[in-house]
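A single protein chain has been omitted from the complex, and every remaining protein chain is retained in its original position.
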Amino acid sequence: MTETELLLESLSLMAIGMGIVFGFLLMLVGILRGMSAFALKIAPAEPHPAAAPAALHTAGSEPDDLVAVITAAVARYRRHH
Amino acid sequence: MTETELLLESLSLMAIGMGIVFGFLLMLVGILRGMSAFALKIAPAEPHPAAAPAALHTAGSEPDDLVAVITAAVARYRRHH
Amino acid sequence: MTETELLLESLSLMAIGMGIVFGFLLMLVGILRGMSAFALKIAPAEPHPAAAPAALHTAGSEPDDLVAVITAAVARYRRHH
Amino acid sequence: MDQFEKLWLSMGIANLEWGQGLMMLVGCGLIYLAIAKKFEPLLLVPIGFGALLSNIPIAGIGGPDGMIGMIYHVGVETGIFPLLIFMGVGALTDFGALIARPSTLLLGAAAQFGIFATLIGAVALNFLPGFNFTLQDASAIAIIGGADGPTAIFLASRLAPDLLGAIAVAAYSYMALVPIIQPPIMRALTTKEERAVVMQQLRPVSRLERILFPLVVLILCALLLPSAAPLIGMLMFGNLLREAGVVERLSRAAQNEIINIVTIMLGLAVGSKLSADKFLAMETLGILLLGALAFCIGTATGVIMGKIMHRATGGKINPLIGAAGVSAVPMAARVVNKVGLEEDHHNFLLMHAMGPNVAGVLGSAVAAGILLALVGN
Amino acid sequence: MDQFEKLWLSMGIANLEWGQGLMMLVGCGLIYLAIAKKFEPLLLVPIGFGALLSNIPIAGIGGPDGMIGMIYHVGVETGIFPLLIFMGVGALTDFGALIARPSTLLLGAAAQFGIFATLIGAVALNFLPGFNFTLQDASAIAIIGGADGPTAIFLASRLAPDLLGAIAVAAYSYMALVPIIQPPIMRALTTKEERAVVMQQLRPVSRLERILFPLVVLILCALLLPSAAPLIGMLMFGNLLREAGVVERLSRAAQNEIINIVTIMLGLAVGSKLSADKFLAMETLGILLLGALAFCIGTATGVIMGKIMHRATGGKINPLIGAAGVSAVPMAARVVNKVGLEEDHHNFLLMHAMGPNVAGVLGSAVAAGILLALVGN
Partner (left out) sequence: MDQFEKLWLSMGIANLEWGQGLMMLVGCGLIYLAIAKKFEPLLLVPIGFGALLSNIPIAGIGGPDGMIGMIYHVGVETGIFPLLIFMGVGALTDFGALIARPSTLLLGAAAQFGIFATLIGAVALNFLPGFNFTLQDASAIAIIGGADGPTAIFLASRLAPDLLGAIAVAAYSYMALVPIIQPPIMRALTTKEERAVVMQQLRPVSRLERILFPLVVLILCALLLPSAAPLIGMLMFGNLLREAGVVERLSRAAQNEIINIVTIMLGLAVGSKLSADKFLAMETLGILLLGALAFCIGTATGVIMGKIMHRATGGKINPLIGAAGVSAVPMAARVVNKVGLEEDHHNFLLMHAMGPNVAGVLGSAVAAGILLALVGN
C-alpha cells in the first residue's frame, strides 16, 4: 500500500470506528435506561444500598465500630464529669 | 461392552469400592485411636491447646483484646455511676 | 580431568573467586560512600525518614492509635476515680 | 458496501448460533442462582460468567488461544487447580471432631454408597435411547454423590472432560440444595426419640494429635491407595500447614490468597466447558437426575449407618449426624444441627456432625482414588 | 593470562553496547519520574526496572531463556496479564455514576476521537522519511489516546509487539501528565459561565441495577462487537464480583492479590520491550508526539461534546466533565473537579465526572475491539 492508500484507509477506519463507538454507546444509553426502569420496578431503590456495604469491606475497617464505641464512651464520660 | 456387561462390571465396582472405602476408613479408625493413645502418652492433653490459638490468628482478631479492654472499662464506668 | 587437575582448577577458582568477591565489594564500599556524599548534598538527612514510615505499614498497625486513645481514656478515667 | 458486510460478519449477532444463545442464558441462570439464591456463589458466579464468555461467538475466549481456554489447559487439564483448592480446604478444616471420635469415619464411609449406587444408575440409563455412558463417564458422574466440588472436578477432568461442565454444575448445585434435599429423608428414616438423642461432649484434642493426624492419614493412603494420594496428600498438606503452628504465613496463604485466586480461575475454566453441544444434550438431564439421586442415597445410607451405630453404642449416637457423612462441608453439618434443634431446642449437634462431615471429604477422596485406579486409563 | 581474558570477556563492561547503556539510563529516568514526580509509579517503577534488567549485557534476562523473557511469553504474548488487570480494575470501579446518568456515555464516546485522529496522524507521518508505520502499528499507537494502560498493552501486544515498550511508556506517562495537559484545553474551549454550571445531584442507584449492569454491557458487547469481548468481559466480570455482594473473598482477591502480583510481572515484562534497537528509533519520537496529540484531541472532543450536551439539556451539564471522557481513571475526573473549583469554590464536579470517566474506559475498550476486528490479522 502506498502512503496515500494507507491514509485513505485510515480515514475510512476513523469514520467507521467513531460510528461504531457512538452507535454502541448510544445503544447502551437506551438499554441502561430500560434496565434501570426494569430494576426499579421489581426492586424499588433503597438509599445507597450498595455504596454503604462497599465502604465497609475495605481492609482495616473492622475497628470502625470500636471507634464508635470508644467515641461514645469518651463522650459519655465527659458529659458526666 | 454391551449394556449388561457394563452393568455387571459396575456392580462389581460397587462391591469392591464400598469394600475398600469401609476397609480404609475402618483401618483409619484403629490407627487414629492408636495415634491418640500414643500422642496423649508422650504429651498429655492441655485444654483446647490448638483450638484457642487457631481462633486467634483469624484476620481482624487483633482488636479482640481491645474489645475486652473497652468492655471492661465501660462496665466499670457503669458500675461507678 | 583427574582428581589432581580438578583440585588445581578449584584452587585457581578460589583465588579468582575471592579476588572478585573482595574486589566487587571493595569497589561497592567506595561507590556507596560517594553515593551517600552525593545524596546528602542534594537532600540533607532527616532523622530516620524512611525507617519511621516503614514501621508504620506493618499489618495490624491500624488499631495502634485506638490503643493510644483507649490507654489515654482509661488512664484519665482512673485518675478521676 | 463491502466493508459494511465485513463489519456485519464480524458482529456477534450475525454469528450467534442458537445453542450459544441458550448457553448464555444458562450462564445467566447460574449467576442468578448464585446471587439471588446464594447457591455456592464462590464457584457458581465464576462458572456462570465463564459460560457467558466462552459462548460469545467468534471471540473464542474458551478456545485453545483464548484466555479461558489457556487457563483450562494449565490448571484443570493438569489437575493442579482442584488440588490447590483441596490444599486450601485442608488449611481451613478443623479435623478435631474426627480425631476426638474416630468412629464417625464409618458414617463418612456409609454415605459414599451414594457414589457407587449412582454409578450403577448411570450405567443403567444406557438401556434408554439417547444415553451412551462409558464406565469412565459413569464414574465421573457418580462422584457427584461425593458432594465435594474439587474432588468432582478433579475426577471428571481425568475421566470425562467432556462432561466436566455438567458434573461441576450438578455437584455445586446439589451442595447448595442440601438444606432442601436432606431433611425429609432424615426425618423419614429416624424416630422422634433417635432425633432427640443428646450426645456426649467431645474430648479436647491435643496439639500433637492434630499434627500427627495429617501424616498418619497420608501414610495410610500412600500404602493402600496411591491413586488417591494427590487429593488426600494436598488436603493433608494444607491441614499440616494449619496445625503445625510454625508456618502461619503459609497457612494464611493457603487459606486466602491461593484458594481465592484459584477459585476465580477454576470457575472461569469450568464455565468454558458449558458449551451447547456438550451441555444441551439428553445426557445433562441424566446427570442432573443422577446427581439428585446420589445425594438422596448418600444421605439415606449415612443415616442408616447412624442408626446402626446408635444401636451398637446403646443409644449414644444421634443417627441424624450420619447425614453429614455426604460431606458438603459445612452445609450438611448445619442441616443436621437444624433438624436436631427442631426436636429439642437445646440439643446442638453441630460439633458432633463435623466429625462425619469431614470424614465424608476423606471418604469421597478415597472413592475417587478407587475409581481412578480401577476405571482410569 | 587466558583465564583473566575469559573473565574480562564475561564482564558486563566488556560487552556493553552503547544502546544498552542508553536504555539503562532510560530505565533510570522512568524510575526517577515514577518516584520523584509520582508518574504512575505502580507501573513505571516495574517498567523502568525491567528496562534496566533486560539491557544488562550477556545476562539475557529479557531473552527467551531469561526470567523476564519467560514472563513476557506467558503473560503478555497471551494477553492474560492485561486482562487480569482489567478484571481488577472492574472490581475497583464504581459504575454507579454512569448508571445514574447513562447519557454521559456520549462524552466517553466523543473523547475516543483522539484515538482515531491519532491513527490518521500516525499514517500521515509515513510521508516523512524515517517513518514506516503499518496500519497495525498505527492502530496500536492510536490506542494511546484511549488513556487506558491495560487496553493499550493488550492491543499493542496483539498488533505491534515491537512497539509495545514505547506505547506503554507513552500511555502511562501521558496519563500521569493529564493534570498538565488537560486544563489549558478545557479552559480554552469553555466560557466562564459554562465552567460554573452546578449539576444536579445524582440519584441513588439500587443494588439490582449494579448487578445487572455488567451483564447487560457484556451481552451487548457479545452481540455487537465480540472482538472487544475479552477486555469488556473481564472488566465486567471484575465488576460483577464487586457488586454481587456474595463473593467478597473473590472481589478482594481481584482488587488486591491478583492485580498487585500481575502489575509487578506485567511491568517487568513491558520493560523488557525497551531495547535499544526498538526504542532508540525515530519511531519512538513519533509515538511520543502522537501520544500527546491524542490526549489533546480526546480532551478537546470530550469537552466539545460536553458543550453540545450543555446546550441540548438547557444548561444542566457542565461541559468540563467531557474532559474526563478520555478515561485516565481517576486522574481526569480529579482534574475536572479542580478546574471546576477554580471557577466556583463550592462546585464539586468529581462525582459528575466519574460517569464520563468510566465511560471512557468502556469507550476505549470498544475502540480497541473495532481496531482488532478491522485491522488485526
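Order of writing sets the chain letters: A, B, C, D and E. Residues in each chain are counted from 1.
Basically, a contact is a pair of C-beta atoms (placed from the backbone, for glycine too) under 8 Å apart; a residue touches a chain by one contact, two chains touch by 3 or more.
Worth saying up front: this structure is predicted, and the values here are computed from it rather than measured.
Touch with the chain omitted from the figure is made, among E:A196, E:I219 or E:I261, by E:I261. Among D:G19, D:P179 or D:P226, the one in contact with the hidden chain is D:P226.
Of E:L22, E:M67 or E:L202, it is E:M67 that touches the chain left out of the display. Seen from subunit E, the chain kept out of the figure touches residues 6-7, 10-13, 15-16, 24, 28, 31, 34-35, 38, 41-42, 45-46, 49, 52-53, 56-59, 61, 66-67, 70-71, 256-257, 260-261, 263-264, 268. Although one chain is not shown, part of subunit D still touches it, namely residues 78-80, 83, 211, 215, 218-219, 221-227, 229-230, 233-234, 237, 240-241, 244-247, 249-250, 252-254, 257-258, 373-374.
Residues of subunit C that touch the chain left out of view are 1, 3, 6-7, 9-11, 13-14, 16-18, 20-22, 24-29, 31-33, 35-36, 38-40, 42-51, 53-54, 57.
Keep this in mind: only the chains that are shown with their structure count from here on.
Hopping across touching chains, the smallest step count from subunit B to subunit E is 2. Greatest centre-to-centre distance from subunit E is found for B, with centres as Cα means.
Comparing the contact residues of subunit D and subunit E by number shows a mostly separate set, under half of all numbers used being common to the two copies. On superposing C-alpha atoms, the copy subunit B sits rotated by 120° relative to subunit C, to the nearest 5. Here the CA centre of subunit C is 35 Å from the CA centre of subunit E. Taking each chain's centre as the average of its CA atoms, subunit A and subunit B sit 42 Å apart. Within subunit E, contacts with two or more other chains are made by residues 221, 224-225, 245, 252, 374.
Residue positions of subunit A with contacts to 2 or more other chains are 16, 20, 63, 66, 70, 73, 77.
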